[in-house]
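Of the protein chains in this complex, all but one are displayed in their positions.
Up next is subunit A:
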Amino acid sequence: MSTTAELLKGAAELFPGEVVTSAHVRHFDLPLGAGRFALITLDNGHDHTKPTTLGPQSLANIDAAIDQVEKEAADGGIVGVGVTGKPFIFAVGADLKGVELLKRHEDALAIGKGGHDVFKRLSKLAVPTFAYYNGAAMGGGVEIGLHCAYRTVSAAVPAFSLPEVFLGLVPGWGGCTLLPNLIGAEKAVSVIIENSLNQNKQLKGAQVFELGIADAIFEGADFLEQSLIWTAAVLKGEIVVERPVIDRGEAWDQAVAKGRFVADGKVHGAAPAAYRALDIIAAAKNGDLQQGYDAEDQALADLIMGGELRSGIYAFNLVQKRGKRPAGAPDKSLARPVTKVGVVGAGLMASQLALLFLRRLEVPVVLTDIDQERVDKGVGYVHAEIEKLLGKGRINQDKANRLKALVSGVLDKAEGFADADFVIEAVFEEMGVKQKVFAEVEAVAPAHAILATNTSSLSVTEMASKLKHPERVVGFHFFNPVAILPLLEIVRGERTDDAALATAFGVAKKLKKTAVLVKDAPAFVVNRILTRFMGEIQNVIDEGTPVEVAEKAVEPLGLPMSPLVLLELVGPAIGLHVSETLNRAFPERFTVSPNLAAVVKAGKRGFYVYDSGKPELDPEVAALLQQGDTVLTEEQVRDRVLDAVAQEIGLMLDEGVVAEAQDIDLCLITGAGWPFHLGGVTPYLDREGVSERVNGKRFLEAGVASVPA
């Protein structure tokens, strides 16, 4: 038994639940009389809904397959070796479940080394090797192909990526080292760093070819046949593969520098993966592969044992799994069909909601408002957005016609909502107004219709309290921009029944939103945490800490934007309004900043001016600020802010606002864009010791989003 085999056997014992991928070896004669060929098919025995992954036993199987073809190649029994995947899937990389189980640095090191040892053998066979990217290829799947001499890609490949940095890893089975040596540092940085940090952007088959990762591209209908004919031609010398010479000069360093700039812009130094990957890419300039592989092994092991990766995997699973099967949602069989939607209000928010319902549900959507002009404006907005989609080629003329015909506006709610199954209001954020609107809707809508409110801070229970049928009212809280942020907080009022709730979750799924069940509590989840967070930042400013110190204090979290930039985006007036609401509910913890009030009163839309290209405190705002004389350090500010957040989340869980800490994190990731490397926020609070300090206990058990004990 080779040392590689022993290494993998040890690793496999740590991961008994692996979905094992087989490496089938099949022999046949190539066309053109090119000779006998061995093709390795990676296949986990499931259909395409369970993509092929590479755990330790899977690697051992590939190792054994290579044992076989290595001998045949040495004996002259075959002229080449290929690797491909089961239908629609090449291989989507390492099995993350196995990574989560690793507890020791040396075991993590073994996973990296095991992969390298197996894949490297492909490049050392006595015959040429070929990878045929027939379907989705990610991470280790991409990397096994990079170790081959030649690659083809199917034009039908929908997703191809090295997503490791997105999760908190580096492409560590050769990706960081081989890719820049194949296509140059600039393109490699775009694939490994930029795409990963750009919401894990995937390449399509054509881009894989254009980037030079694949030497040839063929259509999906006969991809493997054409790849094998191409292989035969390459082996016979009829096709000579030529690749552009890589610029190993200054361009290489510039590409790495650009990668660092991108990483700084996205994670602000707060997550190590991108920087570790860039270090390896930078070192790969000298073309020393083994040195690169060793660096990959070390980086993988360090990152696997670090909290950012564990948080990343946790966050990924929240979005992929919990986000699709919301905790606490009633049985979906209780949901009622929604064949027509009413929208009360025709302002910007209402019009955006109308557009979303229209595009996803493709049912009639009726807008109402208090005068014809507003109604016309709302319908006009939707029509204009449909035209934009048509202009961009996102929909065709038939679809545009269909959607336009489905949206209408009327003044008379009785006319508009008489046969609506789901009516959502997006009118002025005031209880009396909303109660009146719901009473009017109830009078004309069918008895089964769901009444939904997009309120961000008012009590759903109270809003429903004066209706004959309060059981059909649900909160349906979207996040701006509605088309982009995935989160939808679904609020169960005290009287809301299961059928209404199930219908709401059913609609959310059709809207392709990440729905989280929330109790009817002030400001629900995201706004409550963000307001507490912002409130603490404002408090320290009001007390005397300079604005820039307060802003810099939370930079190490790597949030998508600084607190005051976020406040600008939300709008200072809305921020003030929400803080007032929460102040009324929880005066002991939520303050109303007099400085913020002053800024709003002065009609300022933000705190910064951007005349120099960089944000600088608006002198007019600076003049308004009345600060005390307590000046804190960045660390003190950070502690105070994180303590406040930990306290608030602890209280929310005690109150039962959501089922578990996982839902808080899912909300922060999908509704506020909080980063994967924080795991939302509770994994970060746990690993920084904040949870213990504030609440006397962790939010998550050790091992859930951290290295298991």
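Rule of thumb we're sticking to: a residue touches a chain if its C-beta (ideal position, glycine included) is under 8 Å from a C-beta of that chain, and two chains touch if they have at least 3 such contacts; residues count from 1.
Going forward, contacts and distances are computed from a predicted model.
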| item | value |
| --- | --- |
| Listed names "Spermidine/putrescine transport system permease protein PotC", "Heme ABC exporter, ATP-binding protein CcmA", "Thiolase family protein" or "Malonate decarboxylase beta subunit", with the criterion being the UniProt name of the chain not displayed | "Thiolase family protein" |
| Contacting the left-out chain in the complete assembly, out of A:222, A:412, A:620 or A:635 | A:222 |
| Of A:4, A:58 or A:84, the one touching the omitted chain in the full complex | A:84 |
| Among A:11, A:40 or A:426, the residue in touch with the chain that has been omitted | A:40 |
| Residues of subunit A in contact with the chain not shown | 22, 24-31, 37, 39-41, 43, 45, 84, 86-87, 219, 221-222, 224-225, 228-229 |
